[in-house]
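A protein chain is absent from this complex, but the other protein chains hold their places.
== subunit A ==
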Amino acid sequence: MDARVDKTLRITTPSDVEFAMTRQFDAPRHLVFDAMTKPEYLVRWLGCDAMAMPVCEVDLRVGGRYRYVFRSSDGIEHVLTGTFREVARPDRIAFGETFSMPGFASDEYLVTSTFVEEAGTTTLTTTIRHPTKEARDGHLNSGIEKGVEPAYDRLAKIVAGMA
């Protein structure tokens, strides 16, 4: 494996209404693009151990829709749906997305992913743009990595002790 590939997930806030996730992958970008847009690949990686992905439908064309359903171990369904606004394999993809779960439905936010390849390494940057700062902050807070976490780890421990 290439040691130059930095597999740290970085979260930044390019503006008041946006946040961005950046991550490098040790693969050419057309493969990363396919892995992120084709259901047969998506079901194999998207999600986490606590979340099964029983529904993954993708109509990959401008105006086409997708629908992902994640089911947590307690049976709660978290649904991501969206409409593709831009599909430019392997450079760029953009879609409007909404997230919903029982008792909560988000406004639509715009997701833009760019795939930049250099020497076989792909840098994926996904920028999520919310209609308002409040909505963005609700999705994720600025300085979360460096600012909140140290203080927050301690808090989490204390909270765990109280529970």
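General remarks:
Heads up, the rule we're going with is that a contact is a pair of C-beta atoms (placed from the backbone, for glycine too) under 8 Å apart; a residue touches a chain by one contact, two chains touch by 3 or more; residues count from 1.
As a convention for this text, contacts and distances are computed from a predicted model.
Remark: of the listed names "Cytochrome b/b6 domain-containing protein", "Branched-chain amino acid ABC transporter permease", "Heme exporter protein C" or "Metalloregulator ArsR/SmtB family transcription factor", the one matching the undisplayed chain in UniProt is "Metalloregulator ArsR/SmtB family transcription factor". Here the missing chain is touched by one residue of A:Met21, A:Val55 or A:Val79, and it is A:Met21.
From the set A:Leu60, A:Val111 or A:Ala135, the residue in touch with the chain omitted from the display is A:Ala135, counting the whole complex.
Where subunit A meets the missing chain, the touching residues are 7, 9, 11, 21, 23, 25-28, 31-32, 34-36, 41, 44-49, 51, 134-135, 137-144, 147-148, 150-152, 154-156, 158-159, 162-163.
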